[in-house]
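With one protein chain removed, the remaining protein chains of the complex are shown where they sit.
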Amino acid sequence: MKKKVLSALLCVLVLLTVAAASGCGGKSAVLNVYNWGVYIAPGVIKQFKKETGIKVNYTTYDSNEALYSKISSGAASYDVIVPSDYMISRMIEEDMLAELNFDNIPNFQYIGDSYKSLEYDSENKYSVPYTWGNTVIFYDKTKVDAEDIAEQSIDLLWNKKYSGQILMFDNPRDAFGLALKKLGYSMNTTNKSEWEAAAAELKAQKPLVQAYVMDQIYDKMISGEALIAPYYAGDLLVMQADNPNIECYIPKEGANLFADAMCVLKTSTHKAEAEMFINFMCRTDIAVKNAEEIGYATPQMEARSLLDPSITSNRSIYPPDEDLVNAEIFINLPPDITRLQSSLWTDIKKD
Amino acid sequence: MKFLSRLYTFLVFGFLYAPIAVMVVYSFNSEKSRTNFGTFSLRWYIELFSDSVILKSLYISLVVAVLSALIATVIGTFAAVGIDGMKGAMKKAYLTVNNIPVVNPDIVTAISMMVLFVFFITRINGLNMGFGTLLIAHITFNIPYVILSVLPKLRGMDSNIYHAALDLGCPPTKSFIKVVIPEILPGIITGFIMAFTLSLDDFVISYFNSGSTAQTLPVTIYSMTKRPYSPKINALSTLLFISVMLLLVVVNARQSAGEKRGSDKRKGVR
Partner (left out) sequence: MNSGGVGKRLTIAPYTLWMSVFVVVPIALVIYYAFTDGHGRLTLENMKSIADYGKTFFMSIKLALFSTAICLLAAYPVAYGISRFEARRQQTTIMLVMLPMWMNFLIRTYAWMTILEGNGLINRLVRAFGGEGFSIINTNGAVVLGMVYNFLPYMILPIYTVLTKIDKSTIEAAQDLGANKASIFRRVLLPMSVPGIISGITMVFVPAVSTFVISKLLGGGKTFLIGDIIENYFLGNTGSVDYNIGAALSLVLMALILISTTVMNHFDKDMGEGGGGIVG
């Protein structure tokens, strides 16, 4: 009996190995794509393989920092990655990204001009924007008093009235960004005392915070577990679909304007194929699919015009310029500030 | 008294299975929420099968679990035979090293291997974190458990049987396969199942040691920070759970049938 179990397992093993081998075999290029978790529409990768014959190893990460540490350790190699703005400028500074050949990316023409050549890649040599958006403050309109949101201020996150019902970013860059803006400083300040003041703000906020979370924000907001949370504007519709009481505003002190853009690593051995992939992702039908799946604003103008107008007219997701006067894009911080941020954040969390 | 103890055991099992029950129920939720239940629907099962990223990482999880358990069982069984034949300080040294991955916290094992891979891969061209490093890491933490389950069986075995086989003219390799292996088979199978289980349950080791070519299911789930927790995962877990249950029922039924025929002298797998 046991022998049978064992031989059955052996058969399974042989089958699996054969399957794995056949998957890896052949001379066609294999592209390693590293993207945020659930940041692509289902079926897109399959379609790319079907149309080009290029196989994609698609893996996912949970934060810019995790992405950076995997790549900077030098142990894992990827072709296409999708970092956010400040991480792109850091990678450019550290000479990790390859200059793109835009002749291979004709669909770049569909990208809106206002999303090209932004601060993080000022000559637009290294990146093709994939999504963009801004941080907003979500709240439950039935439970948060109108007077408290009238100000449209970051202060709502520090309002003692809602102690225990406030969620906060579990990532230092976004959390400090809010605290710095609350104090009227720049999110990209290099003044150490401003960082320390922001840390004091965050420490003061900790007793009011229900939890430091990222993806759990959806569930906690939808179920009414929490009433107030900062997050990315593109998530509004996902939340409203399950809880129509959720609204959001762009804080008047200034939001973080972010972009996630596709880049090719210098170490990539399949640069042409990587550019093919990027071009494919910018194709209108694919961009529409992805935008519908992800919900974040797309910089692909033709795709944007094909989207449901109720989405593209949403002032939080596709805000007009006047709403973004105080908004800032994260740029890469100098190493000593990054270290300071890291130790301040650890301090806040561990006490 | 007996009733109380039954009730207590029942409660503990309730505790162990409560989250699984929740998962199964919510996999049929028509809504996306993890807390609100809409109506019964198969929506997430349908969406699951069109999600190639999740399916691929499930496949990697299973391949890594099967391969690492098998390789660890082979290496571990042979090693156990060798360790069993040792004496004194040598044996002690082997057992100590063997215990390191067992006693060390997952995270320490994980980072120490990651440091090793980073250290060497960045110095040798053409190597990469990926399926290979994932598999190596899993094999490494699996081997000690195989040894720990095979060793007691060897200790309890009468070495005269093996010598008798040799005396009767059976060549060493053949007598090993024909005599020793069957004697310690329950230990080997326990070791294999143990290794397979640990590999499937692991998140920490894979989180630190996967790379560009492969990642396991839990790593994929953990990376879903930009999206809400998808009920597709519940659907997938439910399917996995049901298949494991079915497998166990089949194995159990066959075992009891075998026992009725009185063909199985051994106490069976533990």
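The letters A and B name the chains in turn, as written, and every chain counts its residues from 1.
Please note the rule applied: a residue touches a chain if its C-beta (ideal position, glycine included) is under 8 Å from a C-beta of that chain, and two chains touch if they have at least 3 such contacts.
Keep in mind it's a predicted model, so treat the numbers as computed, not measured.
Remark: the omitted chain is touched by one listed residue; of B:L42, B:V244 or B:A257 this is B:V244. By the touch criterion stated above, the residues of subunit A touching the omitted chain are 63, 65-66, 68-69, 72-73, 164, 170-173, 206, 209-213, 216, 219-220, 223-225, 335, 338-339, 341-342, 345-346, 349-351.
On the side of subunit B, the interface with the absent chain consists of residues 5-6, 8-9, 12-13, 15-20, 22-23, 26, 34-35, 61, 75-76, 78-79, 81-85, 97-98, 100-108, 111-116, 119, 136-137, 139-140, 143, 145, 148-149, 152, 154-155, 157, 159, 162-163, 172, 180, 190, 194, 197-198, 200-204, 208, 217-218, 221-222, 229, 233-234, 237, 240-241, 244-245, 248, 252, 256, 259, 267-270, using the contact rule stated above.
Rule of thumb we're sticking to: only the chains that are shown with their structure count from here on.
Per-chain CA centroids place subunit A at a distance of 34 Å from subunit B.
Looking at the complex, you find that subunit A touches subunit B at residues 1-2, 5-6, 9-10, 12-13, 16-17, 20, 30, 32, 34, 36-40, 42-43, 45-46, 57-63, 66, 70, 73-78, 214-216, 218-219, 222-223, 225, 232, 238, 241-242, 294. Within the complex, the subunit B residues that touch subunit A are 31-36, 47, 50-53, 56, 62-63, 66-67, 70, 114, 117-118, 121-122, 128-130, 133, 185-186, 189, 192, 210-215, 219-230, 251, 254-255, 258, 264, 269.
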